[in-house]
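Missing here: one protein chain of the complex. Every other protein chain is in place.
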Amino acid sequence: MTLLEAIILTVITASTPLLIAAIGELVTERAGVLNLGVEGMMIMGAAVGIAVAITTGSSALGVLAAILAGVGLAAIFAALALGLATNQVATGLALTVFGLGLSGVVGAPYVGLQRAGIGKIEVPILSDIPFLGPILFRQDPFVYLSIALVVGVSWFLTRTKAGLVLRACGENHASAHALGYPVLRIRFYATLFGGACAGLAGAYLSLVYTPFWTSGMTGGRGWIALAIVVFASWMPYRAAAGAYLFGGLTILQLHAQSAGVPVPSQLLAALPYLITIVVLVLIMRVRSQGAAGPQSLGTAFVPDR
Amino acid sequence: MPSEPTNGEILFVSMNRREVLVGAGALAGSAALAGRAAAQSPLNVGFILIGPVGDFGWSTMHDLGRRRMLEVLGNKVTANQVEAVAPPDFDRVATQLVRTGSKLIFTTSFSYYQATVRAAQANPSVLWESATGTTTGSNLAIYNARFYEGRYVQGVIAARKSKTKQIGYVASFPVPEVVHAINTVMRGAWSVDPAMKIKVVWVNAWFNPGREADAARALVDQGCDVLCQHTDSPAPLQLANEREIFGFGQASDMTRFAPKAHLTSNVNNWGDYYASRAQAVLDNKWSPSDTWGGLASGMFRLAPFTNMTPEEVSEATKIRDDIASGKLHPFDGPIVRQDGTTVIPAGQRLTDDQIRSMNYFYRGIEVTMPT
Partner (left out) sequence: MRLALERRAQTTLAMQIASPLIAVALTLVSAVVIFIALGQDPARALHAYFISPVSDAWGLQEVAVKATPLVLIAVGLALCYQSNNWNIGAEGQLLMGAMAGTWVAIATHGTPNGPWVLPAMLVAGALGGAAFAAIPAALKTRFGANEILTSLMLVYVAELFMDWLVRGPWRDPQGFNMPQTVVFEPEATVPLLSDGRLNIGTPIMLVVVALAAFMMVRTLKGFEIRLVGEAPKAARFAGFSAKRLTWLVFAISGALAGLAGILEAAGTVKQLQPNLSPGYGFTAIIVAFLGRLNPIGCLIAGVFLAITFIGGENAQIMLKLPLDVTRVFQGLLLFYVLACDSFLLYRVRLIRGAAA
């Protein structure tokens, strides 16, 4: 296997949790809901995922439990931000703090335990193609799921009526309501979807990436996912590009260090963040379509009847 | 599980403000007197941790040390511990430990060192110990373990195991402890095969499993087939297991995380040190010592050798025992820097302070020292 191939495989692994969480949050935000609690939902997914997987011995149950954990936290957010029209930024932050703390409590008995990570799926014959084979046809199920999510969400948002309605809730909830659409219910489901994705991303971390539990193991990835949604101008394929860009830069800077590039390691480590800013600015200069995001993003919807 | 209430807690619950102040003062005074004589009430030992107890690395091992101390000394001691204390909060936590009756306090990070010095001066009736601190005081001891001794053995084993002759080092920060560890790994490796090389990736964290795994992948992809780590999570070892190469764990015995890849680990063992220090206070024999314990002291040990041939095991065991007995010293001369200047010639040995402040790589290590 060449170095380039190895690097690409590592980049895919590093970018997948970012992508999964970002896609979920993208749908939530397209419906007009700003949920800053991604980090909290993700780490709860990681904690619950590995706790259930170790206890039951089943990875599948662990993943399912992680998704449910994400959905559960998202439901708390929805009850407050949608049901009681609380400020979404504050509610999301509270969710992050709450999720971080609760994950520590849930995960505490599992510190120091480990299990085999979920293995890769190998497509026979195709995966033996040199170079492209392993990259495309020998990946763990989460990678394929993340691609499916990108394609599926993009199709849903642009090609289905339901997606159009969801976007309308995000752009102008008053008009959507006037047209008779159940804005709050749509936003509710979008929020739960975002929670499911965040929980799934967390499960990836604790069941595949580094299969054990330690407190704080998401390491801020939830915040990066939020940034990727903005970077992507709320479009799914761009979110994939953003996730791979960020993951790629993170991995490349490690390779640069290992190869002895004489640049301070802190500067190399800062590159992913700096380049993300630069690319965002360049995108803004080239086109401003969709740049500001859904118009009603973050504003509570309280129907006046 | 709730523990028995200490005198301090009962005071807080049942008294009003002024009585608390008076009571706390009286308690501190009487405890100081009592501590000097044969103590009847248990010794209250405090611990301040830089990270969470669940970090499964540096702070977890100190927490385990605390538990071991409680095990060894039973009801002669009680322990109070605060985790994840950031430097601005240190003064308050230290003072609160003193107020609630701690007489011996371990501060477990160099980030706390200067603040510990100040706290020791402000609280002369309390005994302080700073892990990885640099200078003692009248009521301040410092302690650390000579982890580099284990690194030498790791280097020897790595040279035996490596086919590509390249070691990968997942490093945290370019502090002297990590730098002299890297140097010592190579010294051990060169004693077996002078052609060994090393690659280093700086993760810029003591603990970040995802990044450690990524760093390990980068090293392996660039041709390293034995991994050393100076970070605390099992992530690099898990990667080694997945890629079917070898690796060394860190801070705890990580065999179960990488059954096929694990060779050995430096296993921190603070508990016996903590127990002996607490016992010293109880016996009124505590002194502000500078303890830098090597293998012989038990402050750390090497995890059992796994995945090695009998010859490799006996070679590693012999070297380990030679280091422990003092026959072999990793910092004997000659020591030459990358730029060619000689630090010490053959026949001399680096002083502890020189080891503690080492900020250069040996000649033959092709890694640039960051800044």
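Lettered A and B in written order, each chain numbered from 1.
Basically, contacts are C-beta pairs under 8 Å (C-beta built on N, C-alpha and C of every residue); 3 or more make two chains touch, one makes a residue touch a chain.
What you see is a predicted model; the values in this text were computed from it and never measured.
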{"item": "Of A:Thr10, A:Asn35, A:Gln139 or A:Ser215, the one touching the omitted chain in the full complex", "value": "A:Ser215"}
{"item": "Sole residue of B:Gln81, B:Asn208 or B:Ser297 that reaches the chain not shown, by the stated touch rule", "value": "B:Gln81"}
{"item": "Absent-chain contact - pick from A:Gly83, A:Gly152 or A:Gly260", "value": "A:Gly83"}
{"item": "Absent chain, residues of chain A that touch it", "value": "40, 76, 80, 83-87, 89-91, 93-105, 108, 177, 182-185, 215, 223, 226-227, 230-231, 264, 266-267, 269-270, 273-274, 276-277, 280-281, 284-285, 288, 291-293, 301-304"}
{"item": "Chain B residues touching the omitted chain (full complex)", "value": "1-3, 8-9, 12-13, 17, 20-21, 50, 52-53, 80-89, 91-93, 95-97, 99-100, 110-111, 113-115, 134, 173-176, 204, 353, 356-359, 370-371"}
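Quick note on the criterion: only the chains that are shown with their structure count from here on.
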{"item": "Whole-Å gap separating chain A and chain B, where each centre is the average of the chain's CA atoms", "value": "36"}
{"item": "Chain B-touching residues of chain A, taken from the complex the two chains share", "value": "3, 6-7, 10, 13-14, 104, 107-108, 111-112, 114, 117, 205, 209-217, 219, 221, 250-251, 254-255, 257-260, 262, 264-266, 269"}
{"item": "Interfacial residue positions of chain B with respect to chain A in the complex", "value": "52, 54-56, 60, 168, 199-202, 204, 207-215, 217-222, 233-235, 238, 242, 252, 256-257, 366-368, 370-371"}
